[in-house]
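Not every chain is included here, but those present sit where they belong.
Note that the chains are named A and B in the order they appear, and that numbering of residues resets to 1 at the start of each chain.
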Amino acid sequence: MANSKYEYVKSFEVEDRLLPCTWVVVRIDGRSFHRFADVHGFEKPNDINALNLMNECAKAVMEDLTDIVFAYGVSDEYSFVIQKASNLYKRRSSKLVSVIVSLFAASYVFNWHTHFPDKKLQYPPAFDGRAVCYPDDSILRDYLSWRQVDCHINNQYNTCLWSLIKAGKSKDCANSELKGTRADFKNEMLFTQFGINYNELPQLFRKGSYIYRKKVQNSTANGTQISRKSSFVVTIDHGDIIGDTFWKEHPYILGAEE
Amino acid sequence: MANSKYEYVKSFEVEDRLLPCTWVVVRIDGRSFHRFADVHGFEKPNDINALNLMNECAKAVMEDLTDIVFAYGVSDEYSFVIQKASNLYKRRSSKLVSVIVSLFAASYVFNWHTHFPDKKLQYPPAFDGRAVCYPDDSILRDYLSWRQVDCHINNQYNTCLWSLIKAGKSKDCANSELKGTRADFKNEMLFTQFGINYNELPQLFRKGSYIYRKKVQNSTANGTQISRKSSFVVTIDHGDIIGDTFWKEHPYILGAEE
């Protein structure tokens, strides 16, 4: 075969299989999204359309790749949790990352007009991605908590920052005013100066978004017999995922492989 | 800082830095593009609009990431050559692959309507990607030759296959007829049965496409003085890249880092 003379170059490919029986998290992040947000006039500190667009793209990824059992998103980042037992793409890191990130980016452009019907997309965005293994459920939960705590800290900070800016402060000035302040000081500032009760802001902003396959019961009546089957519906929601409540109510999410 | 309790999860990220001073090739491939081509009614064996769309996306990637010195594309795949000395994203494999593949995929959707003004994109495509290191110029050249030989073999085969199918054969039947045949047999078949001189088909089909930064001389007349400067223009072309001719005419492409 004519090809064989050059085919040795394939031997330079390095295997990048991820450790079996571990949770794989693929996290993607918008590249230069500060600029992207500016160019497209995103609302500050949170643009609800931009967040909904992110959520729709993540949902599309989950609907396509059924080994993803959970996803968590905030701002311009999204984390996808692939189940421990998955052998998708033989667990090759580059395959998993590239398929997810490209599907997400393509969906972003594809769905843009639904969320921004009056705004033209100026240029195609890019995202970076990486895959990380977590050996057990509790560490995976810590990973997700890490992202949600981050969401809270950033959102509280940005809510103050943009309140100050909208009230006339320069960005530098607003930043100095906030530097080193604690959570209770910021909440107090929002309430006293701007009449904002932080805890009443939408969960979408304060907690980010998560997506999971919700178990639903389907009852079918057939004469006098009622048969019940359960199915799973990809569902977007917002709320706390640090505490145990959510996970106890949906034990099948992490337990799926057992 | 409240975050610290969970931040230990960052330690599970594994470094994936590629070996310094080696050529890095990021190759991306359409995921399930057989189906994608069917759904969108791509012309067989080659859809010129689809190929031009691929080329436009690859050009956008090269214009964005200036450390890419060369790209070669065929069918639904593209290879991007990052220069040896590059320290882009600290040579982290997942960063390089994810940014390139997501930018490419987003561009594909973004530019779709230019190349298919009358066709609606049915769903966003995905691509997989990988990064491979090649330690020296001659092995890198062998890599590119490998892809171009592959292009030739596949295109010749597909040209025969689709000629037989268009002439009424079933796909299975056409495949059996071609199985195990040699290049000269196929050329003969194309000429005798279908009046096609294979070597006169467009280079775009037979050789694929390459993109490079073409050095151009700019002369500026300023009174009696003429000053010359050279600049580089991202250029798409088609032709042989296996022989030495192209590389001798453009020595600056691979020599850029020396």
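Details
The rule we apply is simple: a residue touches a chain if its C-beta (ideal position, glycine included) is under 8 Å from a C-beta of that chain, and two chains touch if they have at least 3 such contacts.
Predicted, not measured: the structure shown is a model, and the values here were computed from it.
Copy number for the full complex in this structure file, with 2 chains shown: 4.
Going forward, only the chains that are shown with their structure count from here on.
The distance from the centre of chain A to the centre of chain B, each centre being the mean of the chain's C-alpha atoms, comes to 31 Å. Chain A makes touch with chain B in their complex at residues 2-3, 6-10, 12-14, 16, 28, 31, 60, 64, 89, 93-95, 97-99, 101-110, 121, 123-134, 139, 142-143, 145-146, 149-150, 153, 183.
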